[in-house]
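With one protein chain removed, the remaining protein chains of the complex are shown where they sit.
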Amino acid sequence: MHPRLAELMRFLEEDLGYEDITTSSVLPEDVKALAEIVAKAQGVVAGVEEAKALLEHFNLRCRALKEDGEDINPGDVILEIEGSARAILMLERVVLNLLMRMSGIATATRRMVAIAQRYGVKIAGTRKTTPGFRYFEKRAIAIGGGDMHRFRLDDAVLIKDNHLVLVDIGEAIRRAKQVNFTKKVEVEVGSVEEAKVALEAGADIVMLDNLSVEEVEHVLTLVEQRGYQAIIEVSGGITPDNLESYAKLRPHVISTGYITTRAEWLDMSLRLRKR
Amino acid sequence: MHPRLAELMRFLEEDLGYEDITTSSVLPEDVKALAEIVAKAQGVVAGVEEAKALLEHFNLRCRALKEDGEDINPGDVILEIEGSARAILMLERVVLNLLMRMSGIATATRRMVAIAQRYGVKIAGTRKTTPGFRYFEKRAIAIGGGDMHRFRLDDAVLIKDNHLVLVDIGEAIRRAKQVNFTKKVEVEVGSVEEAKVALEAGADIVMLDNLSVEEVEHVLTLVEQRGYQAIIEVSGGITPDNLESYAKLRPHVISTGYITTRAEWLDMSLRLRKR
Amino acid sequence: MHPRLAELMRFLEEDLGYEDITTSSVLPEDVKALAEIVAKAQGVVAGVEEAKALLEHFNLRCRALKEDGEDINPGDVILEIEGSARAILMLERVVLNLLMRMSGIATATRRMVAIAQRYGVKIAGTRKTTPGFRYFEKRAIAIGGGDMHRFRLDDAVLIKDNHLVLVDIGEAIRRAKQVNFTKKVEVEVGSVEEAKVALEAGADIVMLDNLSVEEVEHVLTLVEQRGYQAIIEVSGGITPDNLESYAKLRPHVISTGYITTRAEWLDMSLRLRKR
Amino acid sequence: MHPRLAELMRFLEEDLGYEDITTSSVLPEDVKALAEIVAKAQGVVAGVEEAKALLEHFNLRCRALKEDGEDINPGDVILEIEGSARAILMLERVVLNLLMRMSGIATATRRMVAIAQRYGVKIAGTRKTTPGFRYFEKRAIAIGGGDMHRFRLDDAVLIKDNHLVLVDIGEAIRRAKQVNFTKKVEVEVGSVEEAKVALEAGADIVMLDNLSVEEVEHVLTLVEQRGYQAIIEVSGGITPDNLESYAKLRPHVISTGYITTRAEWLDMSLRLRKR
Amino acid sequence: MHPRLAELMRFLEEDLGYEDITTSSVLPEDVKALAEIVAKAQGVVAGVEEAKALLEHFNLRCRALKEDGEDINPGDVILEIEGSARAILMLERVVLNLLMRMSGIATATRRMVAIAQRYGVKIAGTRKTTPGFRYFEKRAIAIGGGDMHRFRLDDAVLIKDNHLVLVDIGEAIRRAKQVNFTKKVEVEVGSVEEAKVALEAGADIVMLDNLSVEEVEHVLTLVEQRGYQAIIEVSGGITPDNLESYAKLRPHVISTGYITTRAEWLDMSLRLRKR
Partner (left out) sequence: MHPRLAELMRFLEEDLGYEDITTSSVLPEDVKALAEIVAKAQGVVAGVEEAKALLEHFNLRCRALKEDGEDINPGDVILEIEGSARAILMLERVVLNLLMRMSGIATATRRMVAIAQRYGVKIAGTRKTTPGFRYFEKRAIAIGGGDMHRFRLDDAVLIKDNHLVLVDIGEAIRRAKQVNFTKKVEVEVGSVEEAKVALEAGADIVMLDNLSVEEVEHVLTLVEQRGYQAIIEVSGGITPDNLESYAKLRPHVISTGYITTRAEWLDMSLRLRKR
């Protein structure tokens, strides 16, 4: 039982409406078929659990040849499906959309992880996710080897530039540390000076937002010299192109919206055969 | 009243959880603020109606300086917002996600439309949309000047390759034409030969899937010579790079998943000021 | 798995509330029973798929002796059910309501279809359906041999008298044809003159609303003489009494609200036996 | 605030889908209009509260010229509406469906009430209602002057023939009286003999199901002679034709599915004018 | 199939959020375990059906050693569970919360029932229940041997002090008796005088609210002498301490919010073992 089955069913309803009028007019009710979901590009597959949950809910037999997180290449069969042709065709698009979007994110994540982990640095996502689909995008990040970062506004404090327009940074951290002892307090800073204040005020995580390589280096040196316990997160405009220049500095984490806002879908198709 | 307000509220719940623990710990309840949503890239804005509906639902005053579909440039202010600082910060991310994803799609669409319309050709989307967010992605396509194509499996018949594995093309069209006289019957064909059969069988729309420029030209000539009434849709692997080569042939429509699966988000930010 | 199971469950909740206080106070938990759903009138059965989906969801064994669309006569057993007496009695009313309402519509539809098809004419429903129950009423129309017509406001354009108060008919058709190439454009006209304009403007479907037999004949002659491709739909006040006079003229389709707004429920009952 | 607004909005979603593609393509966004909902048949109006709630939710100004329960005649204006033409046209069908179905039931109810109340007898509905729409059908019964009877399986005990297959009538009543002291216990009986047992066992309500006029008379005499406190409800196959023959005997209540399963919709239309 | 499974799943979602990040990080996916739910206090168990429904929905095998309503003592095993360790740990808290809250109420109810039934008096609950959880609290009352009283505002009339501020008691009862013949009419009275009026006006149930023992005795004597058929319910500030003084007078029912607003949870724990 997938705990998100109700949500997966809403995705189907979105795509289905009344019924698949093509399939129900064109095919008899009792035709059985075999189908394969085949990769058309290279990358990391994600969404296999979700695809299976939906297919099996309609009594289709599934065999996963690739599990979430495995590498795939063009031509690789990811899932074999067997059962009612009408059910397979009704589910085709929603299953492919899940797999292609999630695999696209997992693939983009894995590529950045591959660079960062050479330096022992983690890649993390952000809250820049498609509304209504965040759970699945965060899960794809995890499958790609990334850190999911905050799920919502309530699972960690993150004091940002817009907060600091209205309240002093030190005071903000002091207040935030009172709020809930099970939550970490993170602060986004825009300069080396702000970083110092945040570190001194005892933030659990300091996010260096849009700092230059030199500035980041400066902060990391400071952290090491003074023995601050804070986690240092680098963020702001990170792409595969500039990632290594920051990763080399060995901050704890590099977070990026790139893996959700600029990841392309990983292309796949469903091939059906008579049975 | 936005007819999708309940859905927009679910997007907020997804991002909010219990509450915005940062803002509620850091800011007093009664602080008022001004904010601007500012473009950081060039493109076409979309999602303004949705953003306003959500912001106004929380009693924030909004003024749209750019309406859905207008061109924007880096630095342009799209929306001015005034009211409770806590409410603005609680809604910031979900509003930006709506605007950035929708504007990204509108922008990608507009760029392809700009090329295609020189030849009097329409650009259309597909059903390759993010699960749970299709309405908003389709709306962004429309805002960008594209045709929304099918909303769901039930609003037009579309006989595809996988149907044709199980049933003969002529027979499929004949059956489909019986199903509902208010729905068009479209057929996806993979060769000139199949296109001929589909045209002869009276399909309302014939989609040429992954045909070469030469093959498309061949079919279009045929259509003209024999006076078929069918709409010719070209599809399969269309990108900004190869679009013009197909558009020049003047099919009625070119459809592409590119504008939803490969569109990058259009970057924006929210800037807050004390009031 | 019925794709509408969640909706069927809401129908049960509507009828159930907390619990079936009669059955749970009167019968022990472990009593098993057999039951039959028996027709008490003549007609066409519809709703069998939905009834089975709900009964089987509560682990009751079902055997359908009549499938959706079959003729039934008083005394005919439609479904045999076996299992927990409490479950059968809890579901009795909601299952009968589904079957009786849907069969009533299927029966009324079939009666009109029987007349119209002698002349090769289709019978279609309208959007005059009970709020919250449209899917099932449309399905009953299809089971009765009718055409479901539009499901919603978004799956075909239908320009009606109230639109034409505000916009010129030719202009309206021209605008509508731009909106979405996968949707047909239908126009409702109230006179022969309007019909001519609509045909000339290229409407896919022209609905003759409340035209006399003579007027309809006039329009059909015109269509034939001038070779218009449009589908001609006759509508407005069609009942079993005046149906044949219009059907004889052989329009493509006759649509009517009669089959949903004036169809009587087809009477049935559930008979229980000890096991 | 209508407490069922969320449900009314779901009815709109059912009819709307993505958007009213006709109106949004044919009319500019800012056109204002006036509209009237006009009766096309004689009867009792119901659903005005619901219609207003939905219309006003979309910022349309409404003036009810007829309130729920008033008599209407062909040509009577029920509601005047003013505001966005697009909003009026988007809501037209769902508002008419609510008003026409509810008014049809109220009208059928009122006609039976008119006969029964001459003898001081109440007319009541049953649970034979359209799934998903019961609240509104029950409300229409009340508006027509009828008694709503049970809302659900949990608000009164009703021991029926199928229960009595499995348990003795006296024992069933005894058990049911234990279950919840705030709920009445009703028993459906199929003969004078059963009626005697039910009366003796202390049922709060005895429903005489499908008894002849003579049998009903027999039971009522018995009730009077022996001073039973039970309410006597006559049911089973009651129509406007045979109603008076039973009403004359002056049972307390006559219940009938006729008013929900055989009531025709009361015809209305919406007439729009430019403003 | 538990008819409330959808609601039980919402309870899980409330506790789960994205996923059980502890268990999924700490345990491999395929670890199997055994678990026991063990009582840590003495009382009456309730919620076993609900716990099983949820556990079995996630493919865990369950064996109930104690059924709803059975006495339990510290150390008693209530449920044995076997299957995926991850699933057991994900469900642990929500299952314990259901069982502990429901058992607490059943236990408090049983203790009051034990006193009252010596005098042939029923104990009933009230509508003072936790919002969102009423069904389960009412069910726990029934499991503890109590009467569930009204489920909602619609299943029996209850005229209270605040109504009587605005309308005369006799008139209120007269109006209420017209409303729905399947519903009982109860009146809350605050004095012997009001009780007399209510009895004379024919209330089905008279609730003596906050009357002294002497006053209650006075009313009961009156009822007996004059042969009123009304049920007498004593209410207002009833606790285990003063219950017997009222029960001795043998009213029909004593209702109390104590069993929902002051019942402590019955402590339990889940013990896991490797398999």
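Per-chain residue numbering starts at 1, and chain names A, B, C, D and E are given in the order in which the chains are listed.
The rule is short, and it goes like this: a contact is a pair of C-beta atoms (placed from the backbone, for glycine too) under 8 Å apart; a residue touches a chain by one contact, two chains touch by 3 or more.
These figures come from a predicted structure and were not determined experimentally.
Taking every chain of the complex into account, the omitted one touches A, B, D, E. The missing chain, though absent from the display, is touched by one residue of A:46, A:156 or A:201; that residue is A:156. In the complete complex, the hidden chain is touched by one of D:138, D:163, D:177 or D:262, namely D:138.
The residue from E:46, E:60 or E:98 that touches the chain not shown here is E:98. Along subunit D, the points of touch with the absent chain fall at residues 1, 3, 6, 135, 138, 148, 151-152, 155. Subunit A meets the missing chain through residues 122, 124, 147-151, 154-156, 180-184, 186, 205, 229, 231, 233, 252-253.
Interface with the hidden chain, as seen from subunit B, comprises residues 6, 9, 12-13, 16-19, 57-59, 90.
In this text, only the chains that are shown with their structure count from here on.
Under the contact definition, subunit C and subunit D share the contacting chains B, E. When every chain is reduced to the mean of its CA atoms, the largest separation from subunit D belongs to A. When chain centres are set by their Cα atoms, the one at the greatest distance from subunit E is B. Mean C-alpha positions place subunit C and subunit E at a centre distance of 44 Å.
Residue positions of subunit E touching 2 or more other chains: 6, 17, 148, 151, 155. Taken as a graph of touching chains, this assembly fits none of the simple shapes: it is neither a line, a ring, a star nor a complete graph. Of all possible chain pairs, those that touch are A-B, A-C, A-E, B-C, B-D, C-D, C-E, D-E.
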